[in-house]
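For this view, one protein chain was removed and the others were kept in their places.
The first chain written gets the first letter, and so on, giving A and B; residue counts start at 1 in each chain.
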Amino acid sequence: MASSPLFSMSTMKRDSFVMKTITSNKEFKFNILNKLPVTSPTLLLTGENSLKWGQNESLLRNRMQCRAVEVKNMPGYTTGKKFELDDVIEAQQFDRETLNAIFEVAKEMENIEKNSPGSQILKGYLMATLFYEPSTRTRLSFESAMKRLGGEVLTTENAREFSSAAKGETLEDTIRTVEGYSDIIVMRHFESGAAKRAAATAGIPIINAGDGPGQHPTQALLDVYTIEREIGKLDGIRVGLVGDLANGRTVRSLAYLLAKYQDVKIYFVSPDVVKMKDDIKDYLTSRGVEWEESVDLMEVASKCDVVYQTRIQRERFGERIDLYEEARGKYIVDENVLKVMQKHAVVMHPLPRLDEITVDVDADPRAAYFRQAKNGLYIRMALLKLLLVGW
Amino acid sequence: MASSPLFSMSTMKRDSFVMKTITSNKEFKFNILNKLPVTSPTLLLTGENSLKWGQNESLLRNRMQCRAVEVKNMPGYTTGKKFELDDVIEAQQFDRETLNAIFEVAKEMENIEKNSPGSQILKGYLMATLFYEPSTRTRLSFESAMKRLGGEVLTTENAREFSSAAKGETLEDTIRTVEGYSDIIVMRHFESGAAKRAAATAGIPIINAGDGPGQHPTQALLDVYTIEREIGKLDGIRVGLVGDLANGRTVRSLAYLLAKYQDVKIYFVSPDVVKMKDDIKDYLTSRGVEWEESVDLMEVASKCDVVYQTRIQRERFGERIDLYEEARGKYIVDENVLKVMQKHAVVMHPLPRLDEITVDVDADPRAAYFRQAKNGLYIRMALLKLLLVGW
Partner (left out) sequence: MASSPLFSMSTMKRDSFVMKTITSNKEFKFNILNKLPVTSPTLLLTGENSLKWGQNESLLRNRMQCRAVEVKNMPGYTTGKKFELDDVIEAQQFDRETLNAIFEVAKEMENIEKNSPGSQILKGYLMATLFYEPSTRTRLSFESAMKRLGGEVLTTENAREFSSAAKGETLEDTIRTVEGYSDIIVMRHFESGAAKRAAATAGIPIINAGDGPGQHPTQALLDVYTIEREIGKLDGIRVGLVGDLANGRTVRSLAYLLAKYQDVKIYFVSPDVVKMKDDIKDYLTSRGVEWEESVDLMEVASKCDVVYQTRIQRERFGERIDLYEEARGKYIVDENVLKVMQKHAVVMHPLPRLDEITVDVDADPRAAYFRQAKNGLYIRMALLKLLLVGW
């Protein structure tokens, strides 16, 4: 889509949103519409010119195609009401109401079982995973989500060597080609803003699966979803963010999203060299979210509902390996931390972990990080469903 | 297949064609034939010895298998009448009549929608994409085509590192192994003639997705198909081939195929260093096709139905970057070219493009290159259908 994707449709500054919302690789020809037996097509006209029934087909050539939403009655599932978003590009697109609604769909996804009618709701849809840098975990999660819903996948593990990109093709041209082969594109890129550029070009939905130092919105959503599933609420919670708070995009996005809830308190626990930056602190303050910095992991752990640990990223320290080693060993979640944590509290981590959570923590019921990874599957199933067939 | 694949079956100089034509990974055992409920098997015997019903199964061991064409009635689709070709190896296999018939099928493919009966016509079939050099665009196009028809795909993005090939296995041995896992092989190779060698070995259809400097027949077909779709005819058209005409296999194949039509006129517009070679010019002359070389892109553009632009390939110039830069900038399709082009004419390009077509051309309805890429999907759907289940 041509403009920055915002949540509220009424505030969308674009005149072409209709086109993408009704794309489903179903470009019904006027003259065959009556022959289609099982679908209830809802016609919507796109492009700058309005077209009338029976007008000459050649008018359609300039991509002003007449597309239709196929509304199919599947047992237990109603589809059709359009999802508010055309693309999933950044965490800022989501307000509290949308988040809650997405979480409801994610919960349904947990119940979808193999061979049940629900597992075929994306049958016939094709997702392209266009990964300009490898991220097998994220790629497999999306591909599993698509296949668990009956959809199919076109994979490219290393699109950077996509022969066309290597030959100097622009991202825009690549997107225009790949959108001809698929119904939705999940894209990971090494450049911040790449997903937004792709969405501005594509006539089909784009999901940002991480664009360099930029955004990774599905990770942010699965983190909030996990808190809701584990703690049972999002208002009134206390969350300790631990580790590399300066560079970790997950903790930054999480802090941003938590500001949408009431009476949240956030504790920052990090080595001095990787403290949370002022932009997020200022944002939290402006939203009335209480926050505080602490050097005492044990005290914070004893108060919090969630201890969110992160990996100290070696690559951020350059040649100062001494600083890296010092930062890395400073805040470890181990059995001693578990001992002071409340019974209902949980430990989270975006994975992969090194030794910032010791393996003896894994057996504790409060170790939520593998359930958190699994929740990524449900969130991605929900988003794929919503973007492709609506609510 | 053992000999060069030619169109007319009556001229085929080979004694083994029956074997491949009826291969569909369905090696019915004699004694279970009567138990199969939904198929109408047509038995054909293969190999050197003739076999009778009830003969000992052990006789079959020497790959003299009894195979059957499964003729299934699917709503709206009749399958069964054998396609004239066993493999798709080179543009020379196609005569005008076959091209037209394939284009009719490609048009049907445009109408095939998700979840409609047609989209399952290749259900149960398995395509292996054996790519010895990466070409994500072509690979995704084929894989999308297969999946849009309900078929499944086995992918290998970089078969050159196929551990067996790296260990010194011959192409023939690799093909014999992979044909055991799949129903059709789409192969891209760095050596001219590799596809023909594969076809000579395989008992299942092979599609050449480009073999080095050799052939890329599906690209040639989609180019002709695009002209027919965009201009509405192939007889009597005027086509300007622009850019690197010496090295571009697409323009060479296109010129070759256009010679099959009546009253075609071809204009060659290229920098001196990459002019069309004599073999194609001589061929056109021998077929009575009018052609002419020009240095005036504007004049040619004003006369033509199709302006077919191509990329000047830097790798052809070695260290003479000066020559490359000169050649590259010489003929650019931009808004000025559009201004002189006729209203019904189109700009085509095999993609990827660099700056030989400026981006401001994209918005013009006559910019056909992304529709052209999409047509590759329909042509490949058609060929997969024809090779696997016939007309």
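Just so it is clear, a residue touches a chain if its C-beta (ideal position, glycine included) is under 8 Å from a C-beta of that chain, and two chains touch if they have at least 3 such contacts.
Predicted, not measured: the structure shown is a model, and the values here were computed from it.
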{"item": "Listed residues A:147, A:167, A:303 or A:316, member touching the removed chain", "value": "A:147"}
{"item": "Chain not shown: contacting residue from B:81, B:123 or B:344", "value": "B:123"}
{"item": "Residue of B:119, B:182 or B:309 in touch with the missing chain, whole complex considered", "value": "B:182"}
{"item": "Subunit B residues touching the omitted chain (full complex)", "value": "24-26, 28-29, 32, 36, 38, 61-62, 70, 72, 123-126, 128, 152, 154-159, 161-164, 167-169, 173-174, 176-178, 180-182"}
{"item": "For subunit A, the residues touching the chain missing from this view", "value": "111, 113-116, 119, 134-137, 140-141, 143-144, 147-148, 155, 157, 230, 311, 351-354, 359, 365, 370-371, 373-374, 377"}
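Here is the rule we use: only the chains that are shown with their structure count from here on.
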{"item": "Whole-Å gap separating subunit A and subunit B, where each centre is the average of the chain's CA atoms", "value": "38"}
